[in-house]
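With one protein chain held back, the other chains of the complex are shown just where they sit.
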Amino acid sequence: MTHPALPNLILEPLVRAALMEDLGANGDITTLTVVPPDVTYSARLNAREDAVVSGMQIAELAFRLVDPTLEVSCHVADGQRCHVGQTLMDIHGNAASILSAERVALNFAGRLSGVATATAAMVQQTQGTDARITCTRKTTPGLRLVEKQAVLHGGGFNHRFSLSDAILIKDNHIAAAGGVAAVLSATKARASHMMKVEIEVDRLDQLAEVLTVGGADVVLLDNMSNDTLTQAVEMVSGRLVTEASGNVTRDSVAAIAATGVDYISSGALTHSYRTVDLGLDF
Amino acid sequence: MTHPALPNLILEPLVRAALMEDLGANGDITTLTVVPPDVTYSARLNAREDAVVSGMQIAELAFRLVDPTLEVSCHVADGQRCHVGQTLMDIHGNAASILSAERVALNFAGRLSGVATATAAMVQQTQGTDARITCTRKTTPGLRLVEKQAVLHGGGFNHRFSLSDAILIKDNHIAAAGGVAAVLSATKARASHMMKVEIEVDRLDQLAEVLTVGGADVVLLDNMSNDTLTQAVEMVSGRLVTEASGNVTRDSVAAIAATGVDYISSGALTHSYRTVDLGLDF
Amino acid sequence: MTHPALPNLILEPLVRAALMEDLGANGDITTLTVVPPDVTYSARLNAREDAVVSGMQIAELAFRLVDPTLEVSCHVADGQRCHVGQTLMDIHGNAASILSAERVALNFAGRLSGVATATAAMVQQTQGTDARITCTRKTTPGLRLVEKQAVLHGGGFNHRFSLSDAILIKDNHIAAAGGVAAVLSATKARASHMMKVEIEVDRLDQLAEVLTVGGADVVLLDNMSNDTLTQAVEMVSGRLVTEASGNVTRDSVAAIAATGVDYISSGALTHSYRTVDLGLDF
Amino acid sequence: MTHPALPNLILEPLVRAALMEDLGANGDITTLTVVPPDVTYSARLNAREDAVVSGMQIAELAFRLVDPTLEVSCHVADGQRCHVGQTLMDIHGNAASILSAERVALNFAGRLSGVATATAAMVQQTQGTDARITCTRKTTPGLRLVEKQAVLHGGGFNHRFSLSDAILIKDNHIAAAGGVAAVLSATKARASHMMKVEIEVDRLDQLAEVLTVGGADVVLLDNMSNDTLTQAVEMVSGRLVTEASGNVTRDSVAAIAATGVDYISSGALTHSYRTVDLGLDF
Amino acid sequence: MTHPALPNLILEPLVRAALMEDLGANGDITTLTVVPPDVTYSARLNAREDAVVSGMQIAELAFRLVDPTLEVSCHVADGQRCHVGQTLMDIHGNAASILSAERVALNFAGRLSGVATATAAMVQQTQGTDARITCTRKTTPGLRLVEKQAVLHGGGFNHRFSLSDAILIKDNHIAAAGGVAAVLSATKARASHMMKVEIEVDRLDQLAEVLTVGGADVVLLDNMSNDTLTQAVEMVSGRLVTEASGNVTRDSVAAIAATGVDYISSGALTHSYRTVDLGLDF
Partner (left out) sequence: MTHPALPNLILEPLVRAALMEDLGANGDITTLTVVPPDVTYSARLNAREDAVVSGMQIAELAFRLVDPTLEVSCHVADGQRCHVGQTLMDIHGNAASILSAERVALNFAGRLSGVATATAAMVQQTQGTDARITCTRKTTPGLRLVEKQAVLHGGGFNHRFSLSDAILIKDNHIAAAGGVAAVLSATKARASHMMKVEIEVDRLDQLAEVLTVGGADVVLLDNMSNDTLTQAVEMVSGRLVTEASGNVTRDSVAAIAATGVDYISSGALTHSYRTVDLGLDF
């Protein structure tokens, strides 16, 4: 299913800032110098490889912000697959406007399609299991919103958006609070009922303590072998949502999914993706 | 040589925005809920792999913006090499503050070290030649400044920063202007003397026309075979700066450098880098 | 317990904007016209009525942003009670600076202490029960962060911070989705494991359906009589967190708490509070 | 008479910021998860009590900023009275858009109608006199513009908008300057001819000195009994505009107005108003 | 007398924006390329002509924002006279920092000293009369605050700061409202008591009507001959403040002042001033 679009209100400041960054302080000097103002172009945004598309809404917004008179029609929605050579978008209008917006549109769409495509590839590896792929907070500074959207477009799920929307207790928090019991007790006493609580464990004895103490909704099973993961899932037995992290790659993910964990989180989806090759042809 | 540091004035808005993105609307709820306000930590930012470091100035700024009382000392400057296990930075002070700034510091430093390391790897391939490695405008939206700095830290050179600081004439500009002669004539008539002019050619006959017409400072030799590049360098014979682009990888770059071109530009340096594994240990 | 303080980083833009709003385009013209630049004052921020204090961190920030050389010492932390006549803060330094920051400091501290005091009054009514008081999204535009902090300072709990950090399904959502089963099915299929799901019901038969279908974490029991609430709590029997809303006042809240609900939410805590009378005496 | 509308240019940043605050970093997750993108709604913004309306222009702007394709028609202008059950505005279009903008529209309109209604109630108490009701700078940080507009909508008048647009000399200014004569002398020497000068007095002997010295346009009679106010008005005898402040409530205001003062200022109009109950019905 | 300084809080956004404009997207590339990071300089900001100084607070702020470690000592305060060759400010510290801030500091200080010097020259022409020199809203977009401060530094007075802080009724307003009586009646009915009212007249019969109708505080006598101005002042006879405008130059102003008007306003003070020659010497 195509993911519903965010209001442009939310995306516009990001796209506007990127355009100002690329146009620079005094605009597209090449175009201003050599392109006659009355030339019009028909351009096609084409895929140069197979991919899951993300960033089409943003690319369209980039063209329209530079020149509201450009005619833009989008043929592939965010979240859909495309094939090499396929035209994703048609843009018609003032040549200088199209040339001035081109790079920003491609920089967003190529990166976000990269995230979506990498996510979809991992999701595919988990087919036949109930495991879901999720991202982390290892996103590009400034692009968290759109990279997280791209994970959704690729069929994945989002983890916390920021430090303020859920509780995730790691080893340093446990140490500072004085142990698992103390940390979960503080959480029960002070956390809102609208806030999920996740706690990270490295070993099964820690997991046992978490299960005994109670107060968590999700357990993060960090850097465990698949055998240990399988044991952990059995120990939890549905009382908590389970999430596996650590050494998650396209190659390893199928076996991790087979352990029965509910979620598998991968930082690489957003921190080391490859940009999909898209191009604008005139 | 260590690259001189930019004033924090320029970097601060970017780091501040990234911190606000990660802290979210109401702050680090985990830390606020479970970490007692008076706990102090000593943390080390450690390299988990060999790399060329970039982003240390930014990481330090991130910690200080969250809490100006944190003591931060940096042991490896931007542009220097580090080895797996090496401590890059010590941070001492309020535990909640360190935990709240950690992810942003790592997200910047890991990515930028990724760019610097990839650049250094390419630079190394060109040793023994005069070719220089340069980046493009295929940077991450919002991060152009710091990614371009990271290219410098890796030993590379910067291409145009934005559309407004040099002229780069591509095929679509030539088509719109009515040919190479027309486009270079417009440039001579209207471009400032402080503005470099580069023109892209795909074939040697185009190069010949550029040389005949005059008015360019740099020629971009796009997607040419190494044989053709060698011929192009001979044709140019020092009259223009030469830049090769297209299919530049760590494997191909040595042979391209051997053709005698002055610059080799690679979009992948900034659009598809791998994040260097850095971690904060307490 | 005193609530841990947010980093000033998060609060500063709000306080800075309020100061600019009050100083106006060309500053405090009265002070600039009549107060000699070298006069110093010692001022006391005094409570003119009993209250639970909130906004002290912000008031201090207001004075320091106008003039970093002011000496500010705070005697009562956010979340503590104060009594009529008590001095909450001492400010010493340039008279013009103190006079220029006074109104903004008081406007924040009076309002936020109003929220904290109103919250504490409701919390007190629920003593002897396990019910917790929580706020809503009916906050003052622009002040959600600080009003929600003030609810914490008063001993209450926070509900969703924004539309993006938890799912709350109301009747219009149910209608649009095609019924309770459809809406919860969509949620199960698409919501993140880090996102709480709350669903609003008006009647016990709706509650029964929610319990049957599953997939919710919290149920909002809206506008029910106390008898119905008691029945609802019995039906839920601990399987969901229960929250009561509608007609919650200082007079009605004790009886609602006695029904056994886990949370009681009140919009009036943030939409119709009375400003606490604080004053600056020289 | 209906007050003329401000240009949207001035209001838009405030409404945009409020929408971003409420939508949060990644949008209305409930709507995105459960509402099909193609559902349309017709909604009515209804009054649930009698009121003087303010905030309609802003509510309309909120809906249009979230989705420019929404059809909004407003039936009651800012400054007009409405009755319980009356429909103030019709909104038709995409269901998700309406649901996403609803809370911000209501948060503004409810609060501002609260200010207008409280103002109108005080104005009504002064009928038969020439006294005018005015607000103060005790406004909500960030909302001064719209709260001051709401005072106008309620039939009141605005006092200073900020510290920079008129001179108001209080006791601390007099002390710092060295007395009434010194402070008014400084004002005469340095204040612009476009700047009104008001001076606060607590006692009739101070008032006598102000009248003798000259140089003020308005006198603020602070915390005086009604008898003393009557004497003050006689002493002034039209040479200055008179303004009474202190202990102004809906109950006390008629008697204050009867003393013959020109203006009566009330901080409570903007610092402790009750939100008018408005609701969106589908 | 030296004019009291505005809080840096108000000036900082302006100076920060100017520095970002001049540093550009990637900083002072010359300094970064050729100046070794450890070179220190002692620089003197010197006057190259006689002037009344303005912009020293801003120049100091510019240096400190680029590098908080620079030592800046200011020898001449805003509003004081300086002579050719006089050192206004000493700056010591990192050479690159000084060079990077130099142009912004000079651009502000030269312009603002130009405004102050032009104002002082006009003020001098009016000595022996009671006429005061005032500016208009014909200021440079973005610089109104600092240009108006510079008028004060030159011994002048400020007119309205913006459209929102006083009422100035011109011929087009009178036409739209339906005549002088109608426009002043509207003002009396609706304007706040803290808002001065000025009305423009071109002829003595208009002035007579204004005096008859009442309701204005100030009358703007526009483009009148000096004889007519003298008559106008007699007609007004102290009942209103009088302001003359139109064809005000350094040559004409003494004769205008001799007519007895209270204020003389000049747009040229801020729209056509000459930059004072200041330089940084190392």
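Each chain gets a letter, A, B, C, D and E, in the order it is written, and its residues are counted from 1.
Just so we're on the same page, a contact is a pair of C-beta atoms (placed from the backbone, for glycine too) under 8 Å apart; a residue touches a chain by one contact, two chains touch by 3 or more.
Predicted model, so just to flag it, every value in this text is computed and none were measured.
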{"item": "Displayed chains contacted by the hidden chain, counting the whole assembly", "value": "A, B, C, D, E"}
{"item": "Touching the absent chain when the full complex is considered, from E:53, E:95 or E:219", "value": "E:95"}
{"item": "Of E:5, E:74, E:186 or E:233, the residue in touch with the unshown chain", "value": "E:186"}
{"item": "Selected residue (touches chain absent from view) among A:96, A:146, A:197 or A:276", "value": "A:96"}
{"item": "Full-complex contact with the absent chain, from B:48, B:92, B:170 or B:196", "value": "B:196"}
{"item": "Absent-chain interface as seen on chain D, which is shown", "value": "3-7, 9-10, 144-145, 148-149, 158, 161-162, 165"}
{"item": "For chain E, the residues touching the chain missing from this view", "value": "14, 17-18, 21-31, 33-36, 39, 41, 95, 99-100, 103-104, 106-108, 110-111, 114, 137-144, 161-169, 172-173, 175-177, 183, 186-187, 190-191, 195, 268, 271-275, 282"}
{"item": "Positions on chain C where the hidden chain makes contact", "value": "21, 24-25"}
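The rule is simple: only the chains that are shown with their structure count from here on.
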{"item": "Number of steps on the shortest touching-chain route linking chain A and chain D", "value": "1"}
{"item": "Far-end chain from chain B, centres as C-alpha averages", "value": "D"}
{"item": "Distance from the mean Cα position of chain E to that of chain D, given in whole angstrom", "value": "32"}
{"item": "Touching two or more other chains - residue numbers and ranges from chain E", "value": "24-25, 158, 161, 165"}
{"item": "Category of the chain touch graph - line, ring, star, complete, other", "value": "complete"}
